[in-house]
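Omission of a single protein chain aside, the complex is shown with its protein chains in their original locations.
The block that comes next holds subunit A.
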C-alpha cells in the first residue's frame, strides 16, 4: 500500500504545506494584534510595567479552551470590562492598564507554566485568574516563591489563606453555612446531600453534616457522582427511600451532572414543593444551560444575583450587556472578578505604586467598595466580607431573592467545624500572626 514518494511530489506537497502554514501564521498574528489593540490603544512599551512607562501590565489567567472554558470565558469578559472602564476613566495613577491574557487550557500544569511566564517574562504586577481549586493549588507555589499577587474570584472550600492570594469569592461561611441555617428554619430538618466526587463537595458536606447535627437536624443520606456522570437513577431511588415524605436536598454537584440530576428529578416526580433543593454551583448561566423549566422553584445560595437591586448592579449589568450582547447574563464569579480589578486599583492608588507589591498588599486591607452586590470590605485575612443571599429560580431563568443577610458576613477561611483547623484564624496585617495562627 505504501506509495512511492518521489522528489517532485515531495516538492509539491512541501511547498503546499509551507504556503498554508505561512498564510495561517499571517492570520494568527493578525488576530493577536487586534485583541491587544482592543484592550490597549496605545502601543505597549517594550520595557513593560517595571520600566515605568505609561502602562501598567496585569495578567489574566483563565481557561479559554477545554472543559472549564464554559465557565471561565465569562469571567475573563468581566475582568476585561472592568479594565476597560478604568482605562476610560483615566487609568490607575495616570497610567493605562494593559491586560495580558493567557490560556490555562483547563490543564493545571499549563496554569503553572503560564503563571511563571506572566511573572518572569511579561513582568505583570498582578494576576487575576483561576477557577478550580486544583488550578489555584497548582499556581500557589509559584506565587509564594516569587512573592507575587493573585486575585482569585470564585467561591471555594476554604482551608487556605495565602499571603500572595486575595480571595474575592465566598469563603464557606459566606455561602454554605447561612444557607443551611435558612433551610433549617424554613424548609425542614431532614437533609439528603448530593455532590460531585471531588474535594469541594466532600469538604462542604463535612461542614454541612456538622452544622445540621449541631442545630438539631438530621442528614439521612449522601451520595457522590463521578464528574461527568449523567446516570442519576440510583441516587433518586435513594432520596426517595431516605426521605419518603419529602425533605431538603443539598446539592453540591458540579458541571454536567446538574443537568441530568434536575431533568431526572422532575421526571421522577420529586418536585420542589416537597423536595426543595439548595445548590451552590448553579448561577444564572447554568440555569440557562439546564433550562428554567426544570429548575423553577429550586433554590441557590450566592452573594450576588443579577437581580440584586443596587444602582451599582444596574450599571454593571447594563455595561456588560452593552459590551458583550443583550442576551448575556451576569453571575456571582463574574461579579467577584469584576470587583477584584477595582479593589486592586484602589489598593494601588492608596499605595501610590503598582510595582511594590508589599505596599500594595498592605494598602489593600480595609479597602471598601460599593460593589454591585453591596458594600464589600477587604479583610486582613485576604478574604472580603460580603452579603449572603438565597435566590429562588423564576420561570424566566432569573433568581427571586428570598433572603439576604442584614449586613455583610465576615469571612472565616479556616473551617471551624473541622477538628484540625478549629480555633485557627488568619491575619496578614500583623507579621506575628500570618496565615494560620491559634486565635485566643
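Note that a contact is a pair of C-beta atoms (placed from the backbone, for glycine too) under 8 Å apart; a residue touches a chain by one contact, two chains touch by 3 or more; residues count from 1.
Definition applied: contacts and distances are computed from a predicted model.
Name of the non-displayed chain as stated in its UniProt record, restricted to "Urea ABC transporter permease subunit UrtB", "Acyl carrier protein", "Tryptophan synthase alpha chain" or "PadR family transcriptional regulator": "Urea ABC transporter permease subunit UrtB". Only one of A:90, A:267 or A:423 touches the chain withheld from this view, namely A:267.
The residue touching the chain not shown here, chosen from A:288, A:321 or A:394, is A:288. Set against the missing chain, the residues A:79, A:157, A:177 or A:256 yield one that touches it, A:256. By the touch rule set out above, subunit A reaches the unshown chain at residues 8, 12-13, 15-16, 19-20, 23, 27, 65, 67, 69-70, 73, 197, 223-226, 228-235, 237-238, 240-241, 244, 256, 258-260, 263-264, 266-269, 285, 288-291, 293-294, 325.
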